[in-house]
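Of the protein chains in this complex, one is absent; all others appear in place.
Here is chain A:
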Amino acid sequence: MKNRHLVFTGLVLLIALLLPLLTNDYIIQVGTEIAMYAALAAGWNLIGGITGYPSFGNVTFFGLGAILAGAFSVNWHWQYGLAGIVAVLIAGAFGFLLGLPILRLKGHYFSIATLALAQATLAVVTNVQFLGGGRGTSLPLIGSPLIFYYIMFGIAALSALVTYLIVHSQYGNTLLAIKSDEQAAQSVGINTVLAKSTAFALSALLGAMVGVVYAIWQSYIDPPTVFEPGITVLMLVMTLIGGAGTVAGPILGAVIIGLLTQLAMAFSQNASSLILGLGIIVVVLFLPQGILGRQRSGKGGKRKGKHSFSLRG
């Protein structure tokens, strides 16, 4: 099983690294987008998949990363790298502090609160001149499409690595325990509030990192675009399709949705959302745990050797 993981990981890395050799701008563009969404979905998976708190507001951190990095570099003339690091740290801290109250809510209440969070943050951003206000922020054109491809790919790989390390640690088991039964987790001495907020902060850090790179890649930041609720929905759908709580699931989901969207757009713009919708329905009906997720079958099974596909975890 370990070997198969290694072979799979190696293959993905090889394909991703060699992809630019095709040196087709369109392919590099699509590859960058897929890597970007893979990283975002992996970040969402930490709180929504592993911890069991389906956030509908994770775009907040993506947007904050983009907006803050842009504001620091344009208004204060910071080096973009420094602006990005500070933006990511602020977004992470924001996620942690916000998590303390918001993660007390359960189920739908949590989802609605996070949805409101993204909208509230957008409202604040559009009313603060420093953050670009209603006009948005233009950034200098730097780098090449290829560089952004590799950076996004690097963040996606980092997200997968972070997920892998968490899933194979007692911290990961702590989050799974919280997802199973929060009262039971507390009864064995787990500070659930701290564990959950940390997961939310990690999710925020990864999302903000992607946002920082997205802003300079696009060289223009439009607040409504970077706080678009649809971006959170994509993170969620990709994770669920690939397999919530798994390491490779969000990445697989991003690749599938990314490729399907491109295919559909070749036919017509509208077809892409139709395909997305059909994809969600198929998964919910036939693979409720996602492609790599552990499908719930009969009772009394052992954990190992029970599943035909074993790339999870």
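Please note the rule applied: a residue touches a chain if its C-beta (ideal position, glycine included) is under 8 Å from a C-beta of that chain, and two chains touch if they have at least 3 such contacts; residues count from 1.
Note that contacts and distances are computed from a predicted model.
Asks: Can you tell which of "OmpA family protein", "Cysteine desulfurase", "Pyruvate dehydrogenase E1 component beta subunit" or "ABC transporter" UniProt lists for the chain that's not drawn?
Replies: According to UniProt, the chain not displayed is called "ABC transporter".
Asks: Which of these touches the unseen chain: A:Q29, A:N173, A:S219 or A:Q262?
Replies: Answer from the full complex: A:N173 touches the omitted chain.
Asks: Looking at the full complex, which residue from A:S55, A:T192 or A:T239 touches the chain that isn't shown here?
Replies: Touches the omitted chain: A:T192.
Asks: Even though one chain is hidden, which residues of chain A still touch it in the full complex?
Replies: Listed in rising order, the touching residues are 170, 173-174, 176-177, 179-181, 183-193, 245, 296, 299-304.
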